[in-house]
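Presented below is the structure to which this report refers.
With one protein chain withheld, the remaining protein chains of the complex are depicted in position.
The chains carry the letters A and B, assigned in the order they are written, with residues numbered from 1 in each.
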Amino acid sequence: MISPLEARYYRRRVPLLWWARRRSYLTFMLRELSSVFVALFVAELLFLVGAVAAGPSAYARFLDTMANPAMIVLNVIALAFLLMHAVTFANLTPRAMVVRVRGRKVPSRAVLAGVYLGWLVVTVFLAWLVVS
Amino acid sequence: MTLLELFSVPFMQRALIAAFLVGIAAPAVGTYIVQRRLALMGDGIGHVAVTGVAIGLWTQTSPTWTAVIVAIAGAVVIEVVRERGHAEGDVALAMLFYGGLAGGVFVTGLAGTGASRLQEFLFGSILTISVDDLLVTMALAVVLILICVGLSPQLFAVSQDADYAKVAGLPVRFYSILVAVLAALSVVIAMRTVGLLLVSALMVVPVAIVQQLTRSFRMTLLGAMGAGLAASVGGLVLAAALSRTGANVQPGPSIVLVALAGFFLVWPLGAWLRRRRALVAPFPETLPEEKPVDEGEYLQTPAELADFKQFSMCINCMLCYAACPVYALDSRFVGPAAIALAQRYNLDSRDEGDRQRLTILAQPDGVWDCTFVGECSTACPKGVDPAGAIQQAKLAAAQEAVKSLLLPWRSR
Partner (left out) sequence: MPAENRTTAEPFLWLLFSAGGVVAALALPVLLVLFGVAIPLGWVDAPDYPHMLALLRNPLTRLGLLAVCALTLVHAAHRLRFTVEHALRLRRHDGIIATACYGGALAGIAAAAYLLFAAI
């Protein structure tokens, strides 16, 4: 929003690893990196679909690959990041969205409760879909 | 056979698809041609393209492709001559057009095929379009539509006011030549539909129809595409319907006549609309009406105050700017305090400028650089929560962007 001329006024040099120097910045970076693991899990889901499409033996091979200890470790790490994404995204929702009911602002705690309740409902539904 | 049965015949279906696409693509290019006051450029290119067709017929190669080459060359020459702006330019162009038409008919004679094959190209032969020709037409039409709609801001700037465009940094020469090339391509795809002698009509008349009703550029572009589609398909259906009564009406001229009929129908409506608009104030309302002083101050309930109060607590200490990594990396970012202040006004029930503010915030250096690090809110000594304000502004700006895309006719 400022002209390039104004932008050439004094600016402190920003170190390349600026995000490693404060805990809060590092947490932020990890939160952003969680998106990589989210994309990784989407890839795993697509491999699952591909395996089911290829037949029962492919599906069995997929399940065996997932049971490999290295894969389990990877998936646990991915789960940690995925939960970090979910929790931070949920907690930031009341600040980002002001919900109004009948002209009055809904308090943040209610919005947060709503978000987590929704998460619970979706979790139960999907678990039932897959396992039953 | 009934009309519906007639349209289930393959050649009629191909004709319908060609009419559909050409009816959309030609007026899209025509909008820019008319904007540059070059409504007869299509005619000129059409005349020059006759030579291209003739060369194709003479050398037994595809007349469509030779027409493309000659039409593009001719369009570029026309554009360059026009740019020079000399008075002799008119005469030079006239010689080019007559030379093109006469040369074309002459070369056809040399080829020995005579005028009948040429007639297909002069007056259109949409009913004999082959599958290959149709595919080429479809591909070219889609490319034309994508460029005309996708590059519409730049092309509009260059067509409307070339000096302003040049000052704003656009490559005016490139876009002018691009418009000329687009015109050449639309002449070539329209030559099978309405013929080279009438091609300008399909480019220009739908634009004229829509300009009776609106002055907005985007509505003109979209409306002209719709009117061209209606005229094309309407003309084809009319010719098909008349053919059942034994008449042998060519689709090309019927398309043009349907378009002209549309113009004459819309013309009184346009006159009425213009009379109505003249009664309204000539300038658009840019500023919201303010309450006169003797009506007292704007009243506000405590609940309305509570909506924006948090964002009004800013003391301009700029700690949020010091904490924001995005601002540190790129000083062009508007910054947390500024956006929080903008949001303070957006949420104020007494304010009426939120659309203008959101338009500014929605620029790339505005709210979109923020990645919700949240350090600004942590650093703020007054609890303003600028990070929350920015996310709310992003949501409001995104809603504005969606609305202005889906409902372009909203008053500014």
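Annotations for the structure displayed:
FYI, a residue touches a chain if its C-beta (ideal position, glycine included) is under 8 Å from a C-beta of that chain, and two chains touch if they have at least 3 such contacts.
Treat the numbers as computed from the prediction; the structure is a model and nothing was measured.
Residues of chain A that touch the chain left out of the display are 1, 3, 14, 16, 19, 29, 32-33, 35-36, 38-39, 41-46, 48-50, 52-53, 56, 59-60, 63, 66-68, 71-72, 75-76, 78-79, 82-83, 85-86, 89-90, 118-119, 122-123, 126-127, 129-131.
Within chain B, the residues in touch with the undisplayed chain are 153, 325-326, 329-330, 359-360, 362-364, 368, 371, 394, 397-398, 400-402.
Everything below uses one rule, namely that only the chains that are shown with their structure count from here on.
Taking the mean of the C-alpha atoms as each chain's centre, chain A and chain B sit 40 Å apart.
Against chain A, in their complex, chain B makes its touches with residues 303, 306-307, 325, 328-329, 331-334, 338, 363, 365-366, 371-375, 378, 385, 387-388, 391-392, 394-395.
Remark: chain A residues 1-2, 4, 6-7, 9, 11-12, 14, 18-19, 24-25, 28, 32, 92, 95-98, 103-105 touch chain B in the complex.
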